[in-house]
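Submitted below is the structure of interest, expressed as structure tokens.
The complex is shown incomplete by one protein chain, all other protein chains being positioned as in the whole.
A, B and C label the chains in the order they appear, each numbered from 1.
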């Protein structure tokens, strides 16, 4: 099982809850494994809304900023069942100049039942074409409360460490 | 239980098969009721492809013809289970000048297990806006093998009976 | 478009809200029509929880009471989009001795965008077999706040009108 967040500042995780829906279960009586990826995405989008932004954000110049996924993974420890109330915790870190890496933890009654990762690339949508760009500073600033790559450094000093482009 | 197809020419139904997927089942061990609507839509789209068209069809003038749904219903008689092979039969009839009404039958091992209906309106997509239009004659002609509103009449005479606009 | 609720006591509708998820949209940029059936079901199950019950309820005798669907339908008036906040209203009426008929209204910014119906049959699950039964009085009493078949009559007098079995 992959360890998530050894360097994570737990206080900085975004938290949300959801109730398992009947249609999310399968004939084994538990939540189907693919549903956890929707759970992750919905939590990510709620995090965006909580900082006054959207995962599909129109810019002042009319272009749209969006985040296609280049990687998604999930490790499953225990199942979830109909009407279980899941606690979902999200943190995020810059991955190079153009991508964000989200880390997700799923808890049920205080126990970890799954962990997951999504890597998404910052793109501008113009004329139905996607073009990868460096993550705007405004976006990084808005996400600061949930970032695990700041390590107590100020955002200004963090900027000087940029330039690695691991994804996208 | 609604009766489907008293006036239907059975020979004219489009037929397709699909195997029930694991993710389509729910904790009751059967296919979740909402999945039947995807089954209907997928069969409808396969019918379109079989007549050399698409439910999202680019026209020579650059516009796109598409079919938003205004009604969908399903009546369930018996459940379907993982790895069941479903036979799906589709027929279609004009509903006024601008809409099509699809009738679906689901069979498992020769028994009817469900019937359904979808009503969709003929629309042109221009500048991200939908505008309802009369169904083009070319479309009606392509669908002729699966239409139940022709009643042995020639297509030409059927055209003079048009003008009722029940939907859209 | 089917009219919902001419005899409905509006004050008695169950109300819930949900935010449209990204994965619920399709390439037309709007919520896929089949998702409305999940929305209906989730609202129905939330209604059950609000009256201290569950749509899959273990009985004191160890059997499980559950509600397979025999009919579902939806009429669509206007689309919903990503991050729209939908208001969903639910009422319920007895349909014969063994079934419930739910009526759903979807609103966006105060406008009706869709209406739907689900008919579900009261069943006991024993040894992996479903057996239809008359709806227990306790269940009807719990649902009373959201029922549209009481018409100001007391529940006792309503009971004497029972016996019609339209579904199941």
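The rule is simple: contacts are C-beta pairs under 8 Å (C-beta built on N, C-alpha and C of every residue); 3 or more make two chains touch, one makes a residue touch a chain.
What you see is a predicted model; the values in this text were computed from it and never measured.
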Shown chains that the omitted chain touches within the full complex: A, B, C
Hidden partner chain, touching residue among A:49, A:71 or A:131: A:71
Which of B:23, B:50 or B:63 contacts the chain that the document leaves out: B:23
Where the missing chain touches chain A, by residue: 1, 27-29, 33-35, 37-38, 41, 56, 66, 68-77, 79, 128
Those residues of chain B which, in the complete complex, touch the missing chain: 19, 21-23, 38, 41-42, 45, 49, 54-56, 82-83
Contact set of chain C toward the excluded chain (per top definition): 22-23, 25-27, 29-30, 32, 34, 81-82
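Methods note: only the chains that are shown with their structure count from here on.
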By mean Cα position, the chain sitting nearest the middle: C
Inter-centroid spacing, chain B versus chain A (mean Cα positions, whole Å): 38
Distance from the mean Cα position of chain C to that of chain A, given in whole angstrom: 34
Chain centre separation in whole Å, for chain C relative to chain B (CA means): 26
For chain B, residues contacting two or more additional chains: 27, 29, 34
